[in-house]
Structure formats: structure tokens, C-alpha cells
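Inspection log for the structure reproduced underneath, given as C-alpha cells.
Omission of a single protein chain aside, the complex is shown with its protein chains in their original locations.
Order of writing sets the chain letters: A and B. Residues in each chain are counted from 1.
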Amino acid sequence: MNLEEYKGVYVFAQQVDNVLNSIAFELIGKGKDLAEALGAEVTAVLVGSDVKNLADELAEYGADKVIVVDDPELKEYRTEPYAHALASVIKEFKPEIFLVGATAIGRDLGPRVSARIHTGLTADCTQLEIGDFPINPIPGKEQKHNQLLMTRPAFGGNTIATIACPDFRPQMATVRPGVMQKRAKVAGAKANVIEFNPGFTPDNKYVEILKVVKAVSDTVDIMDAKILVSGGRGVGSAENFKILDDLAAVLGATVSCSRAVVDAGWKPKDLQVGQTGKTVRPNVYFAIGISGAIQHLAGMEESDIIIAINKDESAPIFDVADYGIVGDLNKIVPALTEKLKAELAAK
Amino acid sequence: MDFTLSKKHEMARTLFREFAEKEVKPLAIEVDETEEFPRVTVEKMAKAGFMGIPIPKEYGGQGCDILTYAMCVEELSKVCGTTGVIVSAHTSLCCDPILTFGTEEQKQKYLPDLAAGRKIGAFGLTEPGAGTDAQGQQTKAVLDGEEWVLNGSKIFITNGKEADVYVIFAITGMVEKRGRMTKEISAFIVEKGTPGFTFGTKEKKMGIRGSSTYELIFTDCRIPKANLLGQQGKGFNIAMHTLDGGRIGIAAQALGIGEGALERTIAYVKERKQFGKAIGSFQNTQFQLADMATKAQAAQFMVYKAATTKDQYTKDHKTSYSVEAAMAKLYAAEMAMEVTTKAVQLHGGYGYTREYEVERMMRDAKITEIYEGTSEVQRMVISANLLK
Partner (left out) sequence: MKIVVCIKQVPDTKGGVKFNPDGTLDRAAMMTIMNPDDKAGLEAALRLKDQYGAEVTVITMGLPKAEDVLREAMAMGADKGILVTDRVLGGADTWATSQTLAGAIRNLEYDLIITGRQAIDGDTAQVGPQISEHLGIPVISYAQKIEIDGDSVIVERQYDDRYHVLKAKMPCLITALAELNAPRYMTPGGIFDACDAEITVWGRANLVDVEDSNLGLKGSPTQIAKASDKVRKGQGEKINKDVTESVDYIVDKLKVRHVI
């Protein structure tokens, strides 16, 4: 493998139902930082059916080039044709770096593609930068420059590791949604659009989609919320989430929850914060009746202000809370709602 | 001499502990408060094979040993004494006598359902006038053609109304023994739903409040002749042999209750602060804990020793475990009472409240000094063996 042949930062521009996912713009934003450090361009790889019209939006968020793989086989996400699309793009265009969102799609697609082209893949990265590997020179070992250094949490968020992929290209990473910053949108920006179709022939690896069932949800995506009122097992029941709904209503906040709540069937999966749910960074995060298992903390500890209410004084949530209140949520939350109503009415 | 548990027993303990923590502990307060039999837990235990641990596989059991069974009762009792005794009474007092004294037909008929937990077992010996003194029995069984006709009542029966299969003792005649006429006692298997078999009042108890303690009433209750368990007239031996085994179960229950209280107390004294320091940093607390832990450890050795001695009996059908069982029960029960009492004391005022559970453990512990032979009876068994 001639590593020199591989140039440029490529990102997978994930779309579902011909709507681009925010992760696409986040990857372009991060990709720009990396490309600037390398003196290279950012290319978005857009895969789907009738998706060419989305190329301009990618350009507006900073993509220099857009490769469009457009084919009816790509209408709904399926592992095999999408893996074939990306692997073919990589073989044809030889990128130095390839980033994929660590979404329910990306974390299926990324490993399949990396295995097909034989390169390394680092999962669920929260930080990416260009640097040397090894980071500090080691006698007798070549220190390679301009490497992608991929940082990620492991052990349920207890440790962080920085990974490099010095001998294989592209250097691939899946990137945790909600962590990288998008660039400001530049209206009217255009990119160089290249259409590429490697041909799609169904084989045993193509699965058949029998049905697509969309979850009905009229709630705001918890990843976009400014204030989250989040409940855990301590809330006690699905019905008792009403006191959280009331508090959220007063503050214009959104209700989210911990995994225990989803497991108990009190709230749907898309409201779950944490390692196996969503990573959130709201201005204010209320953790109500949430003990703060490490997997939960991993998904919310970057919040600006964390307010925890829990009756267990030793709950780990208090280790990350800016303001911790030991007490009975059933009394404090309704009283807080009333008090806030009065305060806001007085303004 | 090797005090380390085998891989099998280590894994089994892990299983029992995980099950107890996840399935039993969350319900313990409720079971005590409502005095309701934890049916759902029993169903889960049945699925996990806990209702037939020492029953051979050929009868649908788990094919494990008494030590494994004792560890199960121990771990369950750490979090809920009620759940511990349900398994103990079912296994030791119903399954075991059927396995030991039953005919092949009886074993085939009853054990698979009992071992799988589809049916629950109970044991009826005690009567208003016959507790420690089994000769005080009044319940009678009279053979009438192809049926035994039972009349009388039994009290304080664990799993009372919830069981399906009962091992019942009754007088079947008078025999001359050393020149005196004594009652001839026989054992029977009685199924729930048999006409003439009804339930009296439910006991309101100090502890183990979810264990469904009922009076059983037999009024012209006709059971098939084939339901005589063991030989006619051997009932007293069957009862004593069964209680020897049962005592290992109760000893394990007592052990678990004591250990559970100790675990909670250790956690509590690390957290609770007085005079600006965790109370665990005071020497009085430390010495109390040291005594509690030492006695709990001693009790565990005695229970495991009794269990493995009964396992030896299972293999050779001659090793006696009666004294070991009596000593284990005597010591573990008194340990449980002492440790739980100290646990409440170390918890202070909180310990006296229901929220902290050690008060429940103290109430649960008391019965272990009373049922399946009081501590006094255990001392009689032990000393009789010393002076024989």
C-alpha cells in the first residue's frame, strides 16, 4: 500500500428519506479543521436515491467536493449496497481520511467498509486531530507526521484512548454525533459535484426490507434541546413523569431519561441519554432520580449546568453535578415548578 | 481438609446472589408489609431451577447437592427471610421425605412437579397440643377399604395455603413399646383439593410474614391407600429424619439473615456520621462488627459442614448428620438473633424504622430459634448424642 497516493478528507454525508442528518455537517466542520492542517480538501460522499439535490446544502456547510452515488438500490439504508458504495468510492478516489457518523447507520456501515478494504477503524470518536505518531519520539521507531489521532472514551467512559492508524489508508473513524461543531452556513456556496456509480448487483448479502416502521414522535430531538429535564428510575413510574413534564413546560424544556426508564418501558428509546442512547450538551441538564451510572454520565457530563435531585446522598450523579440537591423528588419537583411559575409570572 | 468452595459452588453462589439482589431484594419490604406470599418470585425461582436443587435429574431435579441447596437458602435469606424459608420448607420438608421414603410410583408422581416448582410442597407435623412433643399428636388416620380417612388439624404450616403437596403425620393406631401403649404414627402424602382438606386461619406473625402460615384442617378427608409414605408406623422416624435435613435449611436461612444484616450494617456505618466522623471509625462499632463477622463465619462453616455431611449420607445412606444439623441450626439461629439485634443497635433510631430493613431481619431471625426444633430441642439432640 502506497500511503502517499491517499489524499484528502472524506466524510459520509448520511441522509435518511432524502434529508441530511446533522452529523453530515458536523463531520464536514471537523473535516475542514483536519483538511486545513493537512493542506487538503473536504469531500462529502452522498449516497442514496435521487439525492443529488442535497449536494448544495453540503457545499453551504463547507464541502469542497461532493461525490454522489445515486442508485435506486440505495433508497433505504441497507448494509450491503451502502458498503459497496463507500468501498468503491475509497478504491476509486483513495482518501487519506474517511469519517462516518457514529449513528445507528454509521456504526453498522463503518466496520463493514473498513473490513472490506482492510484498514483500521476507530469507533465513536469524540476528538480528532492531526499530529505525530508516536506522539513522543521513541528511539528506533519512525515517528510519522500528519497522522490522524482519534480520541475516544472506553470502559463505559472511564478511560479515554487516542488511536492512530499509521500503516493503512484511509484512516477511518466513526464520530459521535453532537460532539463536533458545524461551520456557519454560507448561503449559495457551491461544490464540485462528481457523480459516481460502481454498479449494484444484488447477491446473498442484500437483505430484503419487508417494512419500514417510523416511530411517531412529536417531541423535540433531545440533542437539540437547550434545557433537558431528565428522569431516571427514581421517578418511579411512567405516570409520575408528569411532574417532570410540568417542570419542563414551565422552562420550555424537553424531557429526556436514563436507560433504566427505557428498559422499564416508561419512555421511548429516542429520549434516552447515555452511552447507548444520545449524547447531549444542553445549557441546563436536570438529573432527577438518576443515580448517574457511568454510562449515563458519558452522555451528559458535557452539559453546561448540571442540577441533580436525588434522595441518595451517595449517588454518583452528585460527582458531576454543579448543584446537587439531596431530597425527595416527589416533593421538590412540583414545588420547584410552582415557584418557577410564580417567578416567571412576576417578570 | 479444604475450606475452599469448588468451581461449581462458586458459580452457584454467584447465581443465587445475582438472583437474590435482582429479583428478591426489591420485594422484601413489600412482602413483609403486605404479608403476601411472593408468588411471582416463586415462579421465577421455579424457572431457574431453585425448587429442585438436590433432587436427582431422573426426577426432574437439578441433580445438585445439599451444599448448593443450603447456599441458595442462605443467599435468598440475606435479602428476604420469607423467600428463604419457602424454598427450605418445600425442599427439605416435602421433597426430601418423598425422595427418601417414597415408593418409586410416589417419586415419579410427585417429584417432577415439585422439583420444577410447578407444585409447592409443605409439611404438617405440629398440632396445638404437639410441638416439640410429637407424641402429643391428635390427628388420626383410619384405613377404610382402599382409603385412609384423616381427621384432625395441623398448625403453623409454612407454605400452608400456597402448597399443592403436603406430607402429613397422623396416628394410625396404638402399639406397645417397653410395656407402655404408645401412639403409632404414620406419614401420608395429601394433595390440595382433596375433599375434607381445608384451611383454617392464617397466622399473623412477628417475622417471615409472607410465608403463608396456615392451619390445615382434615375432616373425613379420604386419601388413597397408596399415599401412605414409608411403612405404616414409621412416621416418627420419618419426621425426625426429615427435620434433621430441615434444620440444615433453617440453619442456612438463619445464616443468611445474619449475614444480610451484617452486610447492611457495614455499609451503614461507613456512611453514617456522628460527631463529624463515620460511626465505623469508632472502636465500639469496629469491635461489634468484628464479633458479628466472626460468629457469622463460624455459623457458615457449621452449616456447610452439616450440608456436606448430609451429602455424604446421600452417597452411603449411613452417615449420620443429625448432630451436625442440630449444632448448625442452634448456632446459626442464635448468631442470627444476636447479629440482627446488634445491627439494629448500630443503626440507632433508623434501625428501628422499617425503611432500614435490619429491624425486619431481627424479627425474621427470631423464628429460626423456634421452628423445626427450638434451640432447646437442638441442645437435647446434641447432648443426648454426647451422653449416649
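Following the convention adopted for this analysis, contacts are C-beta pairs under 8 Å (C-beta built on N, C-alpha and C of every residue); 3 or more make two chains touch, one makes a residue touch a chain.
This one's a predicted model, so the numbers in the text were calculated from it and none came from an experiment.
All shown chains touched by the missing chain in the whole complex, by label: A, B.
Considering A:S49, A:T79 or A:N240, the position touching the chain not shown turns out to be A:T79 (whole complex). From the set A:Q15, A:T43 or A:T103, the residue in touch with the chain omitted from the display is A:T103, counting the whole complex. Annotation: of A:N18, A:N158, A:Q181 or A:S237, A:N158 touches the absent chain (contact as defined above). In the complete complex, the hidden chain is touched by one of A:V186, A:A249 or A:A335, namely A:A335. Remark: the omitted chain is touched by one listed residue; of B:Q62, B:S186, B:T213 or B:T265 this is B:Q62. Listed by residue number, the positions of subunit A touching the unshown chain are 16, 76-80, 83, 103-105, 107-108, 110-112, 114-116, 118-124, 133-135, 149, 152-168, 204-215, 217, 227, 251, 262-263, 269-270, 275-276, 283-284, 293-295, 297, 301, 305-307, 309, 313, 318-328, 331-332, 335-336, 339-340, 343-344. Contact residues of subunit B toward the unshown chain are 6-8, 11-12, 15, 18-19, 47-50, 53, 57, 61-64, 68, 72.
The working rule: only the chains that are shown with their structure count from here on.
Remark: subunit A and subunit B have CA centroids separated by 55 Å (rounded to whole angstrom).
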